[in-house]
Each structure stands twice: as C-alpha cells, then as structure tokens.
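What you see is the complex with one protein chain gone and the rest in place.
Naming follows writing order (A and B), and every chain is counted from residue 1.
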Amino acid sequence: METFQHDVLIVGGGGAGLRAAIAVAEEHPDKTIGVISKVYPMRSHTVSAEGGAAAVISPTDSLDDHAYDTISGSDWLADQDAVEVMVEDAPGEMLRLEHWGCPWSREPDGHISVRPFGGMKLERTWFAADKTGFHLLHTLFQTSLKFDTITRYDEWFVTRLIVEDGRCQGVTAIEIRSGDMHPIGAKSVILCTGGAGRVYPFTTNGNIKTGDGMALAYRAGVALKDMEFVQYHPTGLPGTGILITEAARGEGGILVNNEGRRYLQDYDLGQPLDINDPKHPQFRTMELGPRDRLSQAFIHEQRAGRTFEGPDGDYVVLDIRHLGERKIDRKIPMVRELAVRYVGIDPVQEPIPVRAVVHYMMGGIDTDSHGATSLPGLFAAGECACVSVNGANRLGSNSLTEILVFGARAATAAVDHANQVPPPLDQLLESAARSEKGRLETTLLRTDGGGETISAIRTQLQTTLEEGAGIFRDETLLARTCIRIADLKKRYEKLSLADTSRTFNTELIAALELGAMIDVGEAIAHSALARTESRGSHQRTDHPDRDDGVFLKHSLAYRGESDPTIGYKEVTITRWPAGERVYGRD
Amino acid sequence: MTKELTRPLPRTWWLRKAPYFQFMIRELTSLVVFAYALVLIWGLWSAAGTGAFSGLHDFLSSPLSVWLHAVALVLALYHTGTWIALTPKVIVLWRDDEQVDPDFIAGVNAILFLVLSGALLWLVLA
Partner (left out) sequence: MDVTDPTVLEVFRYLPDAETEPRFQRYEITPQETWVVLDALNHIKAEVDPSLSFRWSCRMGICGSCGMMVNGEPKLTCETFIRDYETETITIEPLTHFPVIRDLVINMADFMEKLPTVSPWLIPEEGKPIEEGEYLQTPAQVAQYQRFSLCINCMLCYSACPVYGLDSSFTGPAALALAERYNIDSRDDGMRQRADVVTAHEGIWECTYVGECTQVCPKGVDPAGAIQMLKLSYALDWARSVILPKGHRS
C-alpha cells in the first residue's frame, strides 16, 4: 500500500483550501503541502458565487462600520474579536487577489469598484461582474500552479481522519479513479470542504455540497457549532434553485408580490423610494435588508396568498427592467443569461420569478479565529467552519471574504502546529487505511445488504429537514424531524449498493456523502430543537422572541451514541453590546 | 487500475460534420491557389523567349484551360472569402470598453479586396 505524507494537508480545493495552500507555499517554501479534493479544484462550489466580496476601501467607510454591519447582521451571535480580525484582514486579501490577476470590476479611473449589498451601510462589495466566485477560484487555482511544493490529489475522497496520540495525523482516502484506499499522513490537516445545502431539497448549492468535512470532524469528536442557522437566499429560480445574485438588488432591483406591491415595506424594512430616485437603492433598507428577514417575508407573503403560483411552487418577482440593458449586461450579465436559459425570461423585458432557497450554512466545525479546532492538528476554514463571524445570519459578500481571511489564517496556525510535532509513523498510516478499507468492505460494499437505496433515504432526509427545520420551526415539527433522522440513520446501515465495482464508483461516493448528510442533518435538527428562541435565520413560531439572557450563546452539537448532545459556549463580545437590529430607519 | 478506453479518430473524421468538411475544402483551395501561382510563374518564366510565349498563349486560350481557370477562380474566391472572414479574429479593435463590430472589420477588408481587384483588372484590361 502506498502511503503519502505532507507537512500540511488541505481537504477541499475551493477558495479557502487554495488560499490556504498558497499561503503555506508562499510564506513557508520549505513545507510540503497536499491538497485533496473529491472533484477537480475548478469544480469547487466557490465557482458559483456571483455577487462579490466585502472589504473596506472607500474613504468614507471604516473597519468599525463593516464590523458593526456584520455583527448586527448576525443578530449578535458573531464573535466580535473574529469579526474585527476579518474586517481588518479583508482589504489586504482582496488586493492580494488583484495582484494575482483577479479581474475585479473597475471605476473609469482604474481603481477598484465596489457595489452596495444587503445589510451593509455603504458600498464595500468588490466584484468581478457577477461571476466573482468564478474569477476568484480560477485566479487562486491558476496562481497555485506556480508552486512546486503543492501536491494535488484530484478526485480523491476522504473517508476518515486519522487520530492518534490525541491529535489529527492525516486522513484515509479513496482514489476515486481506481477505488483504492490510501492513507495520507500530515502533521496538520485543514478542512476546507464547504457547506451542506444538499441536505435540503431545494438549494442553490451544487451536487458536491454534502457536508463531508463537517461529518469528518464531528465523528472525530469535534463539535459542530450553530448548526441550526441555515441561510435561505431570497432570490433563487423556482424549480432549479439556481442563484440570482443579491447584486441584482444591489444595482437597484426590486421584489414585488402578486398585487404589484413592493411588499418588504410591510416588514419593518423601511419605506420604498421611487426606483428612479438617485438615492435608490437605500442601504440597509427594503431589498437591501438582510437575507433572513427577506426570506421570512417571502413565507409570510406566501401564507397570505400574495405570491404567484407556478408549476414549480410559489414565487414573487424580481424586477430589474428599470436598470436598462446596458447596465444589466455590464454589471449583472450572468443574471440575464441564467434567467433566459432556465426560466425563459429576458429580465430586460420581464421580471424574474424568484423564491427563497437554501443557500449557506452559518454553522459548521467549531474553530477559533485561527481556524483551530478542539482537536490538535485539525483546522478548518471557509463555509465548513464556524468561527463564528456570521452568527445567526450572514450578510451577502462576507463569505468570499471569510474564505480568504480564514484560509490564510488557518494555514499560519497549521504551519505553527506542524513545526511542533513529529511526522506520523508509517505503521499508523498503514493500519488506519487497512482498517478503513475493511470497514467499507463490511458495510457499504458488502453484497448481502438490507435493500435500502441511496435515493430513498436521501429524499426523505431532505423532505424532513425542509418540513421541520425550514424558515419557520416549532417544537412539534422539529421533534418529529429528529426522530425521522434517527430512523434514517438506522436505515442507512442497511444500505446496499447496486454497484460494487472499483473503477470510478460514483454510487459509493454518493453513499459516503449521504452518511455525511445524515450526520449534518441530525446536528441541524437537534440544535434547532434545543434553541428555544428566535434569532436571525432560526425562527421558532413557539418562541418568537430573541432571548439574550439564555441564548446569547453558540450551540455545540457533539456526536453521541444515538442522538447528539447539545452544549453551549459564550459569544465573545468586545465593543458592541447586544442591541436591536434596525433596518430601514436610522 | 483498470484499462482506459481510447477511441481513435477515424480517417473519415472530416465527413462527420459540415464545418469539418468546409474546413477541408478551404485547405484544398489553398493548394489550388498555390498551384495556380506556380503555373503562372512557370508560364511567365518560360515566356522569356517569344517562341515559348506563343505556345503558352495557345494553351491558355484553349477550352480546357479556360475551364480550369474558371474552376480555379471559384475556388480562389472561396479561399479569399474565408480569409476575409478570418480578419476580425486578428484585427481586434476597441472603442473604450466596446469591441468594434467584427462584421465591420470583415466588411472593410472585403471592400478593400474588391477595390484592389477592380484596380488590377482595370490596369490589365486597359
């Protein structure tokens, strides 16, 4: 059996993972780096991000303003020391990307251009047309090709963390091409595996967002923090769930119900200005409110019968006609392409049908502001991690910022740790891989399985999470979801694969992903059941108020024998005591 | 590791799609243009002496030669057309952040071609 070893091993080749790899390669050229990804890095879901990345750049802006917007946007659940670090590091990260060739959109004089975004007091979102994630990812990937010290394992699927002597010492992974199991040893492992939108039935997320890294950490005894906070993006296309960027609203787009009314004015988000008013769109008002409030408004409108009915469910419309063709083609061309292709609407002529759709996980692997987890040698960054900078609700364009800042910080912490520990022993690696191979052969790959199918279990997991852990939740439905997921966990053990071949077995990969999805689902449901308050994107109809006295805390979900146990830890408050979230008025 | 499957391109690959076929015709026309240029040069060279020139003149006036020239003219014009269509790919002009219409570039080249050909024809006939 071939073993491989690196100083730092990064799991996931998206924005956070590649940023971490470049950080190690540039600053520590003596260190060896492995980047392992179940897909080629250019396929990572960072590629689909559209609107932009936030960083303070205007002379009228300040780090404190960016921090306050983020903290109030998070409904005060964000750790303020981590937020302060993020807003401070952000402009340097964006400039670093620019120096690496990222085609940021520009002002006529050649300086970086910034656009308004939801929940932000003024423009600070850097953008590359409306393909910011695509350009960011390709810039990072192409830049990473400069470094000899980075070894990539493309299309390798990590099945387990290797933990010994109380620290993480590597991973076991399947080389998808051959089906062979290999150990990869490392002094430090950084998980950059992204979120888990695919645990819900209707999501902007691509197929690969199944929470694999979250499950790896969870199974190794690390807590998943704030899992109950799942972000619904207000504007996804009905049917496919394809994302229509918030930038469409940043440029002045409006949301309208079936009565032709800009309904957000009924939800304490301010008063609408005329679309031709030069001050439209107003920051932190109406369509530039935070995502949780906008998605909740959609559900209220739906229940009141003021949404349109369509073959793919109810929807409202996003009207950008008044922007004009030239502005649309320059600033948000992909919005037009997607609308034309997938719903047959040219937004220059007609409003776009949209609805709330699962988009982002605020929760994830519990880390500090250096990306370190409670397991020495294990780090995490990006959407799979929860620092927390996003708290109970993330502001748009903070995620691309987060992956760069914390990808780099986790890299620094990972190198520090690597300098203090010896490399893993070959016997450890070999025995871990052998035992993992055996585990798969006696479970998923056995031929006398119990007849359950991936498709059935997966669909039921998605359905029960949408029912119980959607935008509005209550105890009855959440408790039912928890029980259903426990049942699905048992049924998963009876999963039998139709395909037990070795070469590029995508059914096996889908089964492993489903296992991760179930773990993530149970963490979400149990954390949501335990939080008897409403905050940000977690809204309990049976506990509609925010309860700072009891719940100004992060939830921690620990894997248990059957159900997870939920613990809590304090939120770090530095300079902004918990207050009221105010939008639409000063 | 299991064996990968290779699917080599058949020799008739250019018959599979119209664009591939058109490409082959275009390449063929290059040969025709080249061949004609050789014929012309050889003819003029050998016409240094008057005896060879009248023989060349007889051949060139023969029906066979006229047919060959007609075919060559058609193919040469097709070749020229594809060449003109290519010009916007290398002549990329910008007015601020908008690209000058590629059809405009091709159009200018086409007009230039016609004007120059017309001038040459006038020179020869006059």
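Just so it is clear, a residue touches a chain if its C-beta (ideal position, glycine included) is under 8 Å from a C-beta of that chain, and two chains touch if they have at least 3 such contacts.
What you are looking at is a predicted structure, and each value in this text was computed from that prediction instead of being measured.
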| item | value |
| --- | --- |
| Partner chains on view for the chain not depicted | A, B |
| Contact partner of the left-out chain, one of A:E350, A:E507 or A:D563 | A:E507 |
| On chain B, residues whose C-beta touches the chain left out of the figure | 2-7, 9, 13-14, 16-17, 19-20, 23, 27, 86, 89-90, 92, 94, 96-99 |
| On chain A, residues whose C-beta touches the chain left out of the figure | 39-40, 42-45, 47-48, 92, 95-96, 98-101, 103-112, 129, 131, 134-135, 138, 142-143, 145-146, 154, 177, 206-208, 239-240, 242-243, 312, 338, 341-342, 453-455, 497-499, 501-507, 510 |
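In this section, only the chains that are shown with their structure count from here on.
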| item | value |
| --- | --- |
| Where chain A and chain B are represented by their mean Cα positions, the distance between them in whole Å | 57 |
| Chain B residues within the chain A interface of the complex | 1-2 |
| Chain B-facing residues of chain A, complex | 177-178, 502-503 |
